[in-house]
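Certain chains of the assembly are absent from this excerpt, and the rest are unmoved.
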């Protein structure tokens, strides 16, 4: 299965995310989930970025919170709402929202 | 053309979830996709007519009415709405009001489902 | 015959919001979904409790006595009564120090034929894998 996981909250520990198994797994950071893309808590980037999956972050939600696209970790691809639609239809078959 | 069903359960006035849903639906529609939106739980708030527009709150009534005019289907859970005191006459024109099985039927025919849960 | 499987996965606690309640009521509404579908179409729901969601399945809720509302327990029993497959993640049950004895495993008093099943997370993952859509509550 190709599974896209929307992460809408800022929580560095994400039990659910770490258990999911899929042939193709992608993480899409939205709402307060975008803090995971930019903050380095205690000097370390969010463990969510180290799962070996592709990670996206929604530009509109970064900007809303004063997080500039420049501040985003290099592992993260920044997309806008248009890009989200393409991810949903072209990259993943099933989608869940955490 | 593919179909996206969005279930919006969590949204509260003052949170950004309804905003997210409306913007995503708009972007999907622009790309030619069909979109169904199901409002359940506190998400039914979005279906209430007469929300006054303040600068502190995103005012979505106008945008979403345009989306409905442009072919998006927005349907609210009847029981969830009644439990909140939102009666038939409170429903925004053009919105639907159905029982929960409507959502499952929408998922049946959808290519993609984005279910946004309750917290 | 076109049958689609929808996985209802609950990983939220009960009563904080109505999330887990809505998962149950929506899953049960699969019983009446045919009215919206063509004759040869239907939906098979599967309901799975994972993470903190397994705490919904602790038995003996007094929500009705205390607060006058339907308990999650009665919803889960209704799901069993309507023959919905109910899976509970056994790793999480164990982690919280619970056993089948403390969980809602059947709805015999209502006349339900099936019981809840304690299964490894991998089994639940496989249900998600084979589902057409996943509704994650």
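Order as written gives the chain letters A, B and C; numbering starts at 1 within each chain.
In this section, a residue touches a chain if its C-beta (ideal position, glycine included) is under 8 Å from a C-beta of that chain, and two chains touch if they have at least 3 such contacts.
No experiment lies behind these values; they were computed from the predicted model shown.
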For the full complex in this file, what are the copy numbers of the chain types, given as a label formula? A x2, B x2, C x2
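Everything below uses one rule, namely that only the chains that are shown with their structure count from here on.
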Give, as an integer number of Å, the spacing between the C-alpha centres of chain B and chain A. 24
Separation of chain A from chain C, taking each centre as the mean of its C-alpha atoms, in whole Å: 28
Enumerate the residues of chain A that touch no fewer than two other chains. 94-97
Can you tell me which residues of chain B touch two or more of the remaining chains? 113, 115, 117
Chain B residues within the chain A interface of the complex: 2, 4, 16-17, 20, 23-24, 26-28, 30-31, 33, 111-117
For the complex, which residues does chain B have touching chain C? 7, 9-10, 40-42, 80, 99-105, 107-108, 110, 113, 115, 117-119
In the complex of these two chains, what residues of chain C are touching chain A? 9, 11, 50-51, 121-122, 125, 128-129, 131, 133-134, 136
